[in-house]
Every structure is written in C-alpha cells, then in structure tokens.
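Note that one protein chain is taken out, while the other chains of the complex remain in position.
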Amino acid sequence: MALIGKEVQPFQAKAFKDGEDFIDVTEENFKGQWSVVCFYPADFSFVCPTELEDLQNNYETLKELGVEVYSVSTDTHFVHKGWHDSSEKINKIKYPMIGDPSQQLSRQFDVLNEEDGLAERGTFVIDPDGVIQTVEINAGGIGRDADNLVGKIKAAQYVRNNPGEVCPAKWEEGEETLTPSLDLVGKI
Amino acid sequence: MALIGKEVQPFQAKAFKDGEDFIDVTEENFKGQWSVVCFYPADFSFVCPTELEDLQNNYETLKELGVEVYSVSTDTHFVHKGWHDSSEKINKIKYPMIGDPSQQLSRQFDVLNEEDGLAERGTFVIDPDGVIQTVEINAGGIGRDADNLVGKIKAAQYVRNNPGEVCPAKWEEGEETLTPSLDLVGKI
Amino acid sequence: MALIGKEVQPFQAKAFKDGEDFIDVTEENFKGQWSVVCFYPADFSFVCPTELEDLQNNYETLKELGVEVYSVSTDTHFVHKGWHDSSEKINKIKYPMIGDPSQQLSRQFDVLNEEDGLAERGTFVIDPDGVIQTVEINAGGIGRDADNLVGKIKAAQYVRNNPGEVCPAKWEEGEETLTPSLDLVGKI
Amino acid sequence: MALIGKEVQPFQAKAFKDGEDFIDVTEENFKGQWSVVCFYPADFSFVCPTELEDLQNNYETLKELGVEVYSVSTDTHFVHKGWHDSSEKINKIKYPMIGDPSQQLSRQFDVLNEEDGLAERGTFVIDPDGVIQTVEINAGGIGRDADNLVGKIKAAQYVRNNPGEVCPAKWEEGEETLTPSLDLVGKI
Amino acid sequence: MALIGKEVQPFQAKAFKDGEDFIDVTEENFKGQWSVVCFYPADFSFVCPTELEDLQNNYETLKELGVEVYSVSTDTHFVHKGWHDSSEKINKIKYPMIGDPSQQLSRQFDVLNEEDGLAERGTFVIDPDGVIQTVEINAGGIGRDADNLVGKIKAAQYVRNNPGEVCPAKWEEGEETLTPSLDLVGKI
Amino acid sequence: MALIGKEVQPFQAKAFKDGEDFIDVTEENFKGQWSVVCFYPADFSFVCPTELEDLQNNYETLKELGVEVYSVSTDTHFVHKGWHDSSEKINKIKYPMIGDPSQQLSRQFDVLNEEDGLAERGTFVIDPDGVIQTVEINAGGIGRDADNLVGKIKAAQYVRNNPGEVCPAKWEEGEETLTPSLDLVGKI
Amino acid sequence: MALIGKEVQPFQAKAFKDGEDFIDVTEENFKGQWSVVCFYPADFSFVCPTELEDLQNNYETLKELGVEVYSVSTDTHFVHKGWHDSSEKINKIKYPMIGDPSQQLSRQFDVLNEEDGLAERGTFVIDPDGVIQTVEINAGGIGRDADNLVGKIKAAQYVRNNPGEVCPAKWEEGEETLTPSLDLVGKI
Amino acid sequence: MALIGKEVQPFQAKAFKDGEDFIDVTEENFKGQWSVVCFYPADFSFVCPTELEDLQNNYETLKELGVEVYSVSTDTHFVHKGWHDSSEKINKIKYPMIGDPSQQLSRQFDVLNEEDGLAERGTFVIDPDGVIQTVEINAGGIGRDADNLVGKIKAAQYVRNNPGEVCPAKWEEGEETLTPSLDLVGKI
Amino acid sequence: MALIGKEVQPFQAKAFKDGEDFIDVTEENFKGQWSVVCFYPADFSFVCPTELEDLQNNYETLKELGVEVYSVSTDTHFVHKGWHDSSEKINKIKYPMIGDPSQQLSRQFDVLNEEDGLAERGTFVIDPDGVIQTVEINAGGIGRDADNLVGKIKAAQYVRNNPGEVCPAKWEEGEETLTPSLDLVGKI
Partner (left out) sequence: MALIGKEVQPFQAKAFKDGEDFIDVTEENFKGQWSVVCFYPADFSFVCPTELEDLQNNYETLKELGVEVYSVSTDTHFVHKGWHDSSEKINKIKYPMIGDPSQQLSRQFDVLNEEDGLAERGTFVIDPDGVIQTVEINAGGIGRDADNLVGKIKAAQYVRNNPGEVCPAKWEEGEETLTPSLDLVGKI
C-alpha cells in the first residue's frame, strides 16, 4: 500500500545533535510540528554530504516554516558524531542525525535495501499528526534538491490550512489556488 | 521493499494517444528508452489537469532527452478520450494516457488506494532497462513540478552514462560531478 | 448461490445526480422504495448511452411506480459528470449515476469482470426491503429493453401487494392472476 | 464471477422428450447450436406451467432461429413424464424437459436454492460454443416473457454474426446497428 | 458408525397427506409414538408403488400398534400430490408422504445416492424416543415386505415394554421370550 | 454413504468351520457366489444362538440357491470353536463362523459399536461381484428371521438374472414381475 | 515412554468372577491394594490355560501378600464364563477375568497387537497407588512363571515398606538388603 | 505398540569390553546370535552392581546357549571403564558394557526416563533375527534374577527351534511341550 | 541469539560436592553471587582433568572474588563421585560437580553436541543477577586457562561496580579505566 496517509508507527532511536550530544528520538517527535525525514545510505560515502549540506542550508527556512529536519542512515549515532567531526560539510549540520543500526525506521519507511542493509535515498514530509504527506526516493547517484522540498512543504501546509482548496502543479506561495467545485469538473 | 531498482513487471493496458486513437501498452514499452509514468487519481477531477498540462509543456524537452511520458489513472481509455475532447487543457496532451480500470499498474507501483479504488499521485522515472530510478508521491492537493522532474531525469541519465561518477544534490546539467574514490570518503 | 432473495449489503458510493451535483449513496437508499440498479461497462463507450437513454425515457413511468433508478459503472462520479456534460443523450439523464471505482458494488452484484475491471451489463430490481427480486445480465453488444423492465417491476409489485396470488408468464397489469391452491397442483 | 462468458461445464442428465421417451443430455448438446435453458422450481406447482407453455408457443420460432430449448427442474425425468401425462398445458410441450435431482446443473448455473433444494426461475441463452450469453432470473411469482427472449436471441445472433457492430437497447431485427469507432466515443 | 441407537436429528420438511393437503413434518413427529420411515427413489418410477401400496394395506394394523408411517423421496410434496392424483395405487395412500428435495433427511438416514440425488430403498423403525431401532435397505429392484415389518415392530415394542427379556429370532407375538441370566450363557 | 452398491474391501480373517477346523476368509470368498454375512455381538451371550440356529436351519436351502453363509462377531475363531463345543444349538452350525477380533470387518460393514467393541446385529446379502445388495440391522433384542432372508435373496437373484424387470414388494418366487417401460410410469 | 512409574488411567470393564457372576472393574480397583494384571491373547487358545492355572495355584499366596490378581484378554466376559465352564483348568480360577473387547486396557498397557486385535502376553505389578512397578512381556509361546512373580512382588513390597533401602538382584525375602549411602557408590 | 516382535533399529554406540578396550556396537551385533540387552540407570549407583554381577555369573551359561550379553546405561564408555577399574564386582564383568550418552538406544527400547535422562531397569531377549522376544522392566529397587532369564531364553530357543509346539508356563528344559491342535482348544 | 545478557533459566540438577556428598543445584544458586560454569565432555576422559585441576588451583582466588565454581558434564553425580574417588587430580576438587544426564543445562547453554550427547568445552561467567557475562568455548583438545578466566571476572566485576566506566582490552586490576563520554568518540 502507498505510504501516503500512513501515520508513523512507534520506534526508538538515538540521534546525534550538535550541541546536545546524543538524544532520543521516537514517533512522538513527529507529532505537533511538521517534519522532514531524509534517509541516505551511509556516512562517509559519496553524494550524501552535499545533500545533507543542502538540507542544512535550508534549515533556517524550514525552521521558520515550523519544520524539524531529521537525517537517517543505518549507521550508529556514534558514527554520525565521528563523521560530524571529520567532514567539513557535515560539521555544519545542526539538525538531529538519527542512527538506525537496528533498521527499524528504514524498514517502516520502506526504504531498506535488504541485500546490503542500507537505506535508499528517500525524503518524507510528515504533517503535525505524524502522517506521511510526501514521498520522494531516488536511486543511488541522483541528488535531491532541498529548494523543491521547501516548495512541497509550503504547498502541504497551505492545503492543511485551507481545507477545500486545491493547488495546481508548480504552485508557489502566494499564487492563486483553486477551490474544488462541480463547475471545475472537466473545465480545468 | 523499496520500489527503487525494481524492474517493471508484465502488464497489459489500453491507452488513448492523440492522433493514434487507442493503443496497447505493456512492460515492453518501458524497455529501450527512458520513461516517466505519472499516476493521478481521476479524470475530470481537480488539480490533475494542471499537473498533466505542466507535463505536456515539458513533453518536447523530455522527448529530446529520449524520454516517453505516460499518464495513468484507474479510468478507462474511453474516459481519457472523453476528457481529452472536453477539457481545453487536456486537449493539448500528446503523450499516451493509460487506462488502468483493472488497477494492475497502480497496484504494481504501490500507489493504489484500496479504499476508493483511485491511484495516489505518484511519478516514476524508469530507465531503458525498465527499472525504476526515482519515486515521488504526494498526498492529494500537493502538486508536482515537471521542471524538477526534468532535472532528475538529466541526473539519472548522467549517472547511467558516466558510471563511476556521482552527482551532488541540486546538480544541474553541465556542472562538475564527483568521481567516487577512496580519498573522497569522509572528505566531501 | 443465486442472487435472488439476497439483501443488498452495506456499501458507500458517490453518485452524480443532475441538479444535485454529487450525492452519497448507500444500501439505505434501497430501503423503503423499489429500485432498479443498472450496471454497464464504461462511460464514453459504445451501446451504453442508448440503454441509459432508454432508461431515462421510462424514468417518469418508473417514478410513478415508486421506483428509483441507479446506473452504475466502475467509473468515478467525476467522469459521470464529464460524460453528462459531453454527451447529448447522457445529458438528459436525471437519475443518479453511481461511481464504483472501488468495484465493491460490482463485486457484490456478481457482475465484475476481474480481468478488465469493468462491470457486465446487469439490471437488478430491488424491492423496498432491499432484497433483489430480478436479475438480468447480457453479454456485451446485446441491449436491454426498459419497457420489459417496467413490466417485470409491475409484476413484482403485484406479487408483493397480493401475497398468495401468482402471475403467469407474460402477465400484464390488469390481467387475471392465479391464487395458489392445492387444486391447481397438476391442473395448470 | 459473472456467469456471462462462461462455458457450460460437463454434466450428465436424463430428460423426458415427448415422442422419444427418455433421452440423455450432456454439455455436448449445447455445442453447435443456440440453446435456451429455462430453470423452474418444481413440477406440479404454480406459475411454471404458463411459463413453460409460453415457451412451447414460441418453440417453432426458436427452432427456426436454430435454437433448442431445455426446461430444467430438480425433479426427475419420471416426474416430468408424470406431469406431462397429467397437465393439459404441459402435455403440449415438445422440447426436452431435463431432470436434475442431483442438482448439478442448477448448481452450475448458480440458481440452486440450497435451503429447499429447488431451482430459482432462471433463463439462459447459450451460444453455439456452449458459452452463456444472457442471464435472466426472477423471484418466485414473477413470470418470464418468451417474446422478449426471442428478441434477445436475435440480438445475440446478430452480434455473433456481425462482429464489430454493436446494437443499441431495444434493437429489433432489421434496425440499423452501430459500428464502434473512436468517433462514437462520447458522442452516442 | 451404525445408525442403530442414533436419535433422529432436527429437520424440516413438507409432506402431502391425503385429506389434510400439505403438512409440516419435523423430528418432533418422531417423539411420543412409534414411527416407520420408508425411503424410496422416485415418484412415477417402478416398483415403488407396490411397496407403498403394501405399506398402506398394513397401515390400519400399524396404527393399532401406535405406529405412524412416513414415506420419503427426494421429490417435492407437489409431486407427491400429482402422483397421488394420477396413480390408482398411490391414490389409496393415507399416510404422510414427505418431500425431501433438499436431501437432508435422506442424508441423515445415510440412504442418499450422491450420484443421482435419489434415496436408496431403506425402511427404519423409530421408537417413541426418536431413536432408530431397525434398519433395512435393499438395492433397486428388491421389494420390501410390510408383513415382516409388522413383526419387527411388535418385537421392538415387546423389548421396550419388557426390559430384561430377550426374544429369539423369528419370535412371534405371544411366544415365550427369554430373560437373560448368567445360566443362559453358553446354554442357548 | 449408503452401503448398498459398495464392493466389499480387502480383509483377512480366520473362521471356524465344522469339519475343516480353522480356515482363512478374505474378500475373495465373496466373489463368484452369493453370500450372506450375519454379524452378532458376542459368543456365549443372549438371543444370538437362536438367530444363528435359525440360519443353520435354512443353510441347506441357501446352499441350494448358491449362497454361502458367514456369521461374524468380534470374538476369535478359537472362541467360536469353544462355543461350538459347548452349546447344543451352535454345535449344529455347519457354515463358517468368522472371528473379527481386529474389528476390521465390523468397521467396514459399519456395524461396530466403538464403545463396547462389539458388532451390531446386521445381516448383509452380497452378490457374486462382492457388492452389497441388502442391509438389515436391528437393535439388541430384536431377532432376525431367516425365512424372510431367503425371500430377499431369491428376489435379488431374480433381479440379477432378469435385468430390465422389476419385482413388486412381497414378491415370491414364480410370481409375475414387471418390466420397466415408459408406459408404467405413473400407472403402477 | 517407559510404563514404569505410570499411574493406571481411568477405564471401565466387565469381568467374570467365579461365584459373583459378572462384576465391574475400573482403575479404582487398583487403588489401596497391590494388583497383578496378566494379559494373554485369547480364551480357548494355547499355553494360556497353563499360565492362568499357574497363577491360580499362587492365588492364595498372593492373597496373603495383599495382592489381587486380574487376567485380561480382548475376549468378552461372556466368553470368559464360557471358557470357565468348558475348561477343567480354567474352571479352577477364582480371580476376576476381565473382558476387554473395546481394547482400551490392552492399549493403555501397550500390549495390543493392532494387527490381530489380541493382547501380547504381558504381566504387570501395580502398587497400592495404582502405579505400575514391574513389566514383563513375552512373545507367543514363551510361558511366564508365577513363582518368579511372587518374588518380584515381595521385593516391590519390601522396597515400598523400607524406603531408603535397595535390594540386590535375586533378593529373596529375609535376605539382607542395602541402604543407599554415599559410601556404597562405586563400592558395590 | 508393544515392543515384542519389533526388530532392533539402526544405532551406533561405543562399548567397553574388558580385554578389547573400546569397541563399536551396532544393530548388526544383534543379528545371527541370541542377545540379552540389560539396561540400568547409572554406573557407580546402587543395586545395579549386584544385577550386573549376577549376569556375569551366568555369562558362561549364556555363552554356551549362544547368547551374547550387553549392559547399557546412559553413561559413557569412559565411565564404564572407570567403574570397571574401581568396583570389585564390576571388575569381573567380561561382557560388553555399552555407553548410551546420546540416549538413542534407551529411547528405542522405550526405557528412557526423560526427566532424569537415565534408563529404567529393563532386560530384553533378542533372537538371531534381531527381533525382541521378551521384555522385563522393574521399578528402581526391584532386582532382576538372571536365573529366570536363562529359563526364558531356553524357552524362546525351544519355541524357535520347534515351530508348532507351545510351552506351558514354568516350563523347564526337557519337559514335555504341547503341539497346538484344534483338539487342545478349550481342553487345556 | 547470543547468550550474552541472557538470564539463566530454571533447572534442577544434582551435584557431587566433596565434604557434602550430593547436593541440589538450581538457577537460584546463580543469584546473589558470581558464578563460573565450566562444561566438559566426559568424566574419565582426556584433557578434562587438567582443566578441572587448573580450575581447582584457582578456586581459592575465585572464592575470594566472591565467585562460586561449577563444573558440568552429562555424566551423573554418581559418576562424579566415582571419578573423584579414582583420580588423583579430580580428588582435589572442592567445588560442586554438576551431573547433567538429562542434558537440560548443556542444552540451555548451547553446548550440547546432539550427536554424541556430550557437552562442548564451554566456560561461562555469570553475574549475581544470574545473567551470562562471558562465553568461551573451545573445540576438543584445546585447553582453557583459568588464569585468564580470573582476569575476565575481575574486569566484569569492575564494570558492574563502576557503571559508566569501560575497560580497555588486557585491562588488569588497578589499571586506569575509561569513562565513556562524547569526547572519547573517535578519539580512543
């Protein structure tokens, strides 16, 4: 079944958060605010740093939108700290980096590659009810664009705040949206 | 299991294609060229037209990239023709519109909402081996942006054509990419 | 088991009804009045419009007999509206057109063709207890005659109103009927 | 699954046929010619005689259309003869009356009422490939009209002989039919 | 397991009884009096009439012994009436003729021939507790003798009324019976 | 399923036969001649001796009819000899007395009382094909009459030798029988 | 699992006891006194009489030791009486002879030969708690010696009455026994 | 099922045999000669030594009868040697002492006490076909008498060598035996 | 699953303890003090004595550390005593030697070789909560060193007494240990 509309199920994980050392993360962290969960295969490997850095560059914007960001790999929180200490790009990261060595989160979000035990590169937007609103997963080597993510979150927030309106593709904040009505059927 | 890396399984469907009336589509259509498969819930309903129109506006660009586009809903190919005749926006569409009333394609791509029998709004990029390379699924009301899709396809094509290089996030055509090497570990 | 004598089971559907836009239909709509449920394969396809038009032409007569009419296909209610707007014949239809994209009604009335996800062309008369009284199903291409349907409903209503009498074949309203009695055994 | 399109499965039965005494009937009798199979609950009971008589009155017409007629109840062929000898109306019947005390035919055509062991009143038109083309089943007390049956058979034969044309509802022999084409979609 | 000693299980049936038209029969009819249940294959068929007539000839005697008689076939009660009207021999029958088209009684008494849906020719004596006391079943063509049945019932009644005595083979009313005692072991 | 028409299944048993000591009996003994198999509960117990003696008194008659007789209890063949030596009545018996301590025969003929391990008092007539033709089982205390058995065997032999004729109830050797024909239906 | 140490499970049986005719025996008979249960294959067969006679010859001795004796075969209690009447040796027997035609006791003591339905020749000593203390089973033809049995019972009684002492092999009443102690380990 | 008549199944074990150190024993050792297998719970424990010593005292006699003797406990062959070295009584033992730490032999002979992992004290006589002829099992504390064992073996050998004769209880070598014949039935 | 961290499950065993004869040992013995459990294959066999002697030589040291020592083999406690009496080395042993003939302890600690019924040579350190802290298992022939064991126990005790500190490899009593802190990550 599609992940869209599913509520995040209970889990327990440790995360590395700069300035707070190691913290606990559960499904409760996804309740009461918007969240972005960004899976990637492996610390100390390729591409990922630029994606995670890109996410950090948008972190302030996302925070202003009331969105918390979590990165997740099947590495441990110890390794996240090790990587944070080693890599100039990763060192900038302020959002919590979840360690999922037990693979339970990766399995729940259907991104675990059972063969190599690593997560596919999936990004999920979760609403304040802990319900998944968007899914984006790319094969290895294809980067994700955080700008586009910000747009999707704004659209998702608009839809949530304005029930009964619909936004067309490529909608950007401030643009006119549509209110579904019988007259629109077959006209738009 | 994640859909990324899965080969499209056999199926049979009818599509409406402007200028060719009704055509047959099978998994063979996804072999030998790049494909975009764009699911949406229902003809004659909201938002979808603008997304499909947006896709049509990028159709020439995608064609030049060697990409065929398919839209899919659980409506029949008859309904696709009826909608094409009725809607100004849909009337512009040149790419094949697949009818999936038997729900087999929607189920295969894991976007079927069993409760209402409609497809979630998922977009998939498939490589010339018929293997899924990217997945993007949004909850109802959140539009998809075809521009961003073009970028992802270019990245996917670059990765396929340049095995051994990796592209960072937000990579755009012509930018420098990275070649994975041991030295990059922990440095990027 | 034969469908005759079975009570319609719970379901939920949306219908397009001219002048009322979109309405909800459940098994409760089949309680307290006579109903005709007319399945057909697909909007915007062949033959069906003439059958549905024929049904519309008899709608007043059926209304006078206390009968509501419902057409059903596995298309959505959006598509029903789209077709209603496009087709001159369908545009005349006043009775509710049920959308069954989840296929639950078609499956319940045993007319779903699992292979193509479309309904066979079946007509059902349901009594005010929600119990199926007559079944008629034709292969593709063989039309149904609404006149004959009216006759069957009159017979069914007569039988219901006159328990203990039986009507011979080809009975028409006003003709003499038979009251079952031991003396009739082997004599008629 | 709908009975429409299903081939009659193997069975063995005895029938009473006036002038030939008792004969064997199998699924082979339904191959190579059109057939009407008319189930009814019980010999020596009510309504049925008038229906069977009505069928006999149309027997010559049906024969001219290349159609054989079979009546079936779960009574034995002995009882059919006994009834034929006793009832003036049944005595006129020339077509084979199948005895189905083992209930295998009634079960195969989905008309067996398991509770009382009797068949519902169903009429089936079977094409020369032994495939069911039309189903009509009425609750007890509602008679069937053989005239209407003749019309349905003519339509079925026309469709078989003119593949690619479709007949509208209420079509009568000699009327113009429609050939499906893309242009007709949404226009008829 | 042997049927001897088994209590008749719940059932519901209709019977034709001369002078009372159609009556209901259940397992309760077998409580409080002795009963004979006589199965036969088919109305309007061979042999059976003479057996049933023979039973009728002994009906007065059996009534005087406090025994009710029931004949049973898988024909309906309608057919029993039809046969009663047609056949000179059957016309004499005063005892209830049970119709078992649902085959539940024939199955319960283990006399149903599943292949042809008819009952084997079995006769059962049931005591006032509804418990089977004697079983006699003959292949087709071998008649049963009601005189012998009367003898068996008398013996069964004697045994019931004189617990602790045993009757030798061929015992006839009034003859001396034996009381089981240790001395008889190996002596009789 | 009814035992009538079932072929005796393979078994192995020892029997006591006066003048031949102990002999083996298998299902093969029931092929090529008529057989009577007479079950009874227990040697050295009540009633049984008179029944077995009655059978012996008819043994010559049965032999002349080509019938072999077997008595069976779940006692051993040793006990049969012991009883034969002790009891004046049993001492007269010339037919084989089968020992069935393994209970396989009693189980096969459906007369085993599982609770006490003894056989019900059942008599079976088996034709030269080893197929059961008649069943008679009485509750404890009700004797069986060998005269009546002779009559049933004669009827069974007549039916076998005159296929196509049927004998009415109470038929006795030499009486006229009936040949089934369509004309008899509903007339006898 | 070994039978040693198992408590006799509930059962119901009839036994022949000289002077008391037929009596009931249950597992309760094995509580409160010592018992010997002696299975043998069949009454009126070979060897057994001498064994049973030998047991009778020791009956007084056993009685004095507080031991009741039971013989058991799968023959009925009727047969036991018959044999008692016929055989000079068996006629002497005073102990109860259990009939086990339902085979429940033979099965419980693991001596039933399923193939022929007879008991193997097993002797069991049961203590006043109904718990099996010794097992001895011999193939057909090898007799059992009651003298030796008496010895074993005396040993068993001594062990029960003198907990903490052990008797060496071939121990006879009055001989010195051993008291287990650590010092004996590896010394005796 | 009773062990009597069962052939010893394949097994592999090590035994200590004085003068030959450690040897292998399999089911093949039980073919071609008579064997006694004597289980006991534990080396270095109580009673057992006297039993094993008693067996040794009869070893010569048994050898002369063509009988090999095996003792078995769930101890290892190492422990058997250790015990042999330590205990004066055990030191005399010349027959093989099988170690059964894997418990496979004890389980096969149905003497394993699952709770404590030790063997009950069972003695088995096995004929030259490897088939168990006698079973004797005693609860802890009740010794076995090897003299009596010799008697049983002689009887078993006599029966094997003189098929068709039977020996009465308490038979001793040279005594007259019985030949089973019909005349003996009920006489001995 | 790894044994580390598992609590010892309930069991019952007998042990030989010099000076106390035979004692009972259960899982309760492992609560409230540290324990070493040392499995070995077999008494009276090779290598083992030297290992057990080595353990005895360290027994005082271990006692001082609050550690009780248990050796375990699948031999009985009787054999342990026998061996203790026979072997000069074993005779020195003061710690309890558990007998595990039922194999329950060996199975629980995952050291049972099912094929030969003997325990692999495993040593386990159990903390005062009855939880396994260290596992060491060697193939046959490779001895274990009790000195090293003492070191491991000291480390385990230190860890237990100083929660929050960690000891490096080869740590010896008194050496400096490490306290885990975020700063240590990636630095040690």
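When the chains are written out, they are named A, B, C, D, E, F, G, H and I in that same order, and each has its own residue count from 1.
Everything that follows uses one rule, which is that a residue touches a chain if its C-beta (ideal position, glycine included) is under 8 Å from a C-beta of that chain, and two chains touch if they have at least 3 such contacts.
Please read these numbers as outputs of a predicted model, since none were measured by experiment.
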item	value
Selected from A:Ser45, A:Ser71 or A:Thr134 as touching the chain missing from the view	A:Ser45
Touch with the omitted chain, as defined above, among I:Val69, I:Ile98 or I:Ala156	I:Ala156
Where the missing chain touches chain A, by residue	42-45, 74-76, 78-79, 81-83, 85-86, 100-103, 114-118
Hidden partner chain, residues of chain I it touches	1-5, 44-47, 49-51, 53-54, 83, 86-89, 110-114, 120, 122, 132-148, 151-152, 155-156, 159, 165-171, 178, 180, 184-188
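Here is the rule we use: only the chains that are shown with their structure count from here on.
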item	value
Separation of mean Cα positions, chain H and chain A [Å, integer]	76
Cα-centroid distance, chain G relative to chain I, in whole angstrom	50
Numbers and ranges of chain F residues touching at least 2 other chains	44-45, 78, 81-83, 85-86, 114, 185-186
